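Removed: one protein chain of the complex. Kept in place: all other protein chains.
Take a look at chain A:
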Amino acid sequence: MKVSYQWLAEYVDLSGITPHELAEKLTRSGIEVDAVESRNAGVSNCVIGYVKERSKHPDADRLNVCIVDVGQEEDLQIVCGAPNVAQGQKVVVAMVGAHLPGDLKIKRSKLRGVESQGMICSAKELGLNDKLLAKDQQEGIMVLPEDAEVGMDAVSYLGMDDYVLELGLTPNRSDCLSMLGVAYEVAAIFGKEVILPAADVVENGEQNPIQVSIDAQEESYQYHGRHFTNAQITSSPQWMKNRLMAAGMRPINNVVDVTNYVLLEYGQPLHAFDAGKVAERKIVVRMAHEGEELVTLDDQTRKLDTQTLLITDPEKGLAIAGVMGGANSEITDETKEIILEAAWFTPQTVRSTARKLGMRTEGCVRWEKGVDQLRVKEAGERAAALIQQLSGASVSKGVASAVVKEGTPAVVSVTLEKINQHLGTSLTADEVSPIFDRLQFPYEGTNEKWTVTVPTRRGDITLPEDLVEEVARLYGYDKIPTSLPTGETTQGQLTAEQKLRRAIRHHLIGAGLNEAISYALVHPDRVEDVAGLHQGETKPVALLMPMSEDHSVLRTSLLPSLLETVAYNKNRQQHDVAIFELGRVFLSRQEVLTELPEERLYVGGALTGQWMPQNWMGAKQPVDFYQVKGVVESLLAGLGIQDVQYKQVSELAGMHPGRTAEVWVKDQRLGYLGQVHPGTEKAYDLSETYVFQLDIAALGEAAKEVGHYSQLPKFPAVTRDLALVVNRDVHAGTLEATIREAAGDLLESLTLFDVYMGERIAQDKKSMAFSLVFRHSEHTLQDEEVQQVTAAIVEALKNTAGAELRM
C-alpha cells in the first residue's frame, strides 16, 4: 500500500509530524513502512504557463516558437520541439534556472538562432512515472486542464511536494489497505481524531430503475446499485490524478478514477457499468454456468466454471465478481447512464477465481484479505457523491440493494491480569483504557476487565491475546521490561547423537577436510549414481511440482551431491578437493507416500587431486585409496571404534569394483569407501576421486566410551620382524588375522611396515613385512617363549596363506 502523506492529512491532522517521523512511528507500532519517497524527483522553479502564441521556427521545421504567459510582467519566448504544443494550452514551464530530474539545469539559450527563455516540459521530463500517466499525457509535452492557474508552482500543482509512504503490511493488517484504515492507525498512535470524508449525494426525483438480486447467497452477502444519468465522461481533475498516481494507479476517466479513488480511500472495491448496456437494468449475482465465457476489460476471453461468481443481467455476464469487469458494459467516453456497484463477496470466492484466471488486481488483493462488511454502502455513497461532483451526473433516487447478511462486530474480553502476565508488565487500568479509546474500540467493563466491541475494519482481532497485542504495541514494545524465565531450572545439553555428530565433524576438520553442505533435492537421474547405504528396495521420494528437474527428488546417498561439488570445483580450476558432509538421506519403500520417509544421517566424503598442497620439499601426494582409508581409520579410531574389518566389495553402484571396501564392525555394516567407478567419474567429468560414506547411527552403536585405562607395562617387550613371501592375491588382512590368532595374548601390537613386489622375488609373489611386538604382563619374556610363539605363527601362516619366510 502506497500512502500519500498529503492525502492522509485529509483524514487525520498531521501538523507537526514529518513524513519520516510518521513512518518511524508507524513502523515502531506495527505497520512497517518500507520506504518514504518524495514525489519530486528533482524538479524546481517550474510554473504553469499559458501558450498565447505558437509559430513555426524560421529555420527549423520541427521546432516551434511559443509565447508563454507565466504570470509575470513579461511573457517568455520558448522554443519547443514537441509536435503537440498548441496555442491555448496550459503547460508546465521550466524557467531559466530551473532544475529537472537527471541533473538537468535550464539555461537561457539560442536554438537555431532563436532565443529560448525556458522549456515546456513533458511528464517524463518532470520525472513522472510514465506507466502511471493518463494516455493523453504520455506523448509530447504535458497538457494541463484548462483550470490550471497560470503562474502557480508546478511542483505543488502536480502534487510533487508530496511524500509517499510505502507500507509493507503483514497479512493480518489488511485494514491498512485503505487510507481510512491508515488514518485510524495514525489517529491511535498520535491520539487524534479521524475525519471521515463527505458523502453528500443530491438525488433527483427519478426512482432508481435498477433491480438487484443475489442468487449465489453463499458467495455474495450484499449488493448495492446506484443509478446515474447524464454523466460527462472526461479526464479527472489533477488533484485526483495526483493522488491516484501517488498510490501507483493510472488515471483513466473521471468515473473509473472515482471507483479506484474510493477503493484506496475505503478499501472497498467498486465497479461502474454502462447502464445502457445492462439488459432491463437488472443485476443478478449468480454462479457462472460451466463453459460460460466473458470478454474482460483487458480484451481477454475468459472461460468460466461453476465456481466463478458472476455479475449478470438477464441476458449475459457483465463482470467477474471482484476480479474484473466485462468489456461489454465498460464505461466509455460516450457513456451517459451509469450503474455503480458496491458489493460484498467472500474472500475465498474471489481468491480462488483470481488464482484460476491468473489475475491479481488491486481489488482482488483487498477482497482476498477481507473487506469491511459494515462500510460497503458507505463507500458506495462516497463514490456516488464523487461521481456526481466530477461528471455532473444526475443521481436517481434511492439505492437498489440486496442484502443476505451484514457483518457483526466481534466482542472480546480481556483482563488487566492477563495483559500484565502476558507482557511481563505492571500496567494499571488507567494506562490501558486510553489505549482502547485511541483505537476507537468501544468497550464496557470495570477497572480490571474490558469487554471490547471490535470494529469490523479490524477483523484480525478475535481473541484476548489480540487485544493484548494492541495494548502492547500502542504502549510501546520498547517499554516492556526485560527478564529471564524463572521457575524450574533446566539443564541444557546435547544428546548423545548430537555429541557424536559434532565429534565426527570436528575430527574430519582436524584431519584436513572442508565441510560442505549441499542440496537435499537432486536430479532423478543422479540419485542412484553412487550407492547409498540403505537403498535396496527403497524408492527415491519425488516432489509433486518441482521447480526444476535438477532439484526434484530427495537424495538417498550423499555422494552424488558431493561428486557434483567436486566437479563444480574442477570447473573452476580447483583440482585438489577434500570435502565431507553430514546430512540426511530420505528412504521410503512406498510407491505413493502415506507415511513419512525414513531420514538417516550419513557422513560422506570425497577426495581428489593432491592430498598435500604443493610444497618446496617436492614430494607430491596424490589422493589414493589408502588416503581415504586413512581418513576413515582415523575417524573410527577417534570415535573409539575397534575391531573394524574392511571387506572387498565389487558390486556397489558407482564404485570401482577392485578398489572398494565395506567397513564392518562385527555384524554391523558402517559404510564403505573406495574409488569412484571410472565410468561415473567420466559422467561427472571428474579426475580420479575417492569417497567414503558412513551411517552415523551405526557409528554411534559401534563407538565406545573410554573405560578404565590399561596399566602401563612393567616388563620389557620383545620385537620380531617377519618378512613373508605369499602369492600376490593374498590379502594383508588375511595374514594379519592369522598372525593375531596364532599369537594369542602375547602379541601386543602388529604393524605391516613393508610391501614389496619386484625383481628380487618371484614374479607371482609379493613380500609383506610385519613388525610384531610381544610382551607378557607378568614377567620378562624369555627367548624360548618368543621362539615358540613365532614358530607357531610361521606355521599357521604357511598353512592358511602358503606364506614362506623371506630369506
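Just so we're on the same page, contacts are C-beta pairs under 8 Å (C-beta built on N, C-alpha and C of every residue); 3 or more make two chains touch, one makes a residue touch a chain; residues count from 1.
Basically, contacts and distances are computed from a predicted model.
Colleague: Out of "Phosphate transport ATP-binding protein PstB", "NADH-quinone oxidoreductase subunit F", "Phenylalanine--tRNA ligase alpha subunit" or "Lipid-transfer protein", what name does the UniProt record list for the absent chain?
Modeller: From the listed options "Phosphate transport ATP-binding protein PstB", "NADH-quinone oxidoreductase subunit F", "Phenylalanine--tRNA ligase alpha subunit" or "Lipid-transfer protein", the omitted chain resolves to "Phenylalanine--tRNA ligase alpha subunit".
Colleague: Which candidate, A:R505, A:H534, A:H731 or A:K798, sits in contact with the chain we can't see?
Modeller: Candidates A:R505, A:H534, A:H731 or A:K798; residue touching the omitted chain: A:R505.
Colleague: Considering the complete complex, identify which of A:G102, A:P171 or A:G536 is in touch with the unshown chain.
Modeller: In the complete complex, the chain left out is touched by residue A:P171.
Colleague: With the full complex in mind, choose from A:H422, A:H534 or A:R720 the residue touching the hidden chain.
Modeller: A:H422
Colleague: Looking beyond the chains shown, say which of A:L543, A:A637 or A:I761 touches the absent one.
Modeller: For the chain that is not drawn, the touching residue is A:L543.
Colleague: Pick from A:G16, A:G102, A:G205 or A:P485: which residue touches the chain that isn't shown?
Modeller: In the complete complex, the chain left out is touched by residue A:P485.
Colleague: Considering the whole complex rather than only what is displayed, give the residues of chain A touching the chain that is not shown.
Modeller: Chain A touches the missing chain through residues 27-30, 32, 170-173, 348, 351, 368-369, 420-425, 463, 465-466, 468-469, 472-473, 477-478, 480-495, 498, 502, 505-506, 508-521, 541-547, 551, 554, 565, 568-569, 572, 574, 576-579, 584, 586, 592-594, 596-597, 599, 611-613, 615-617.
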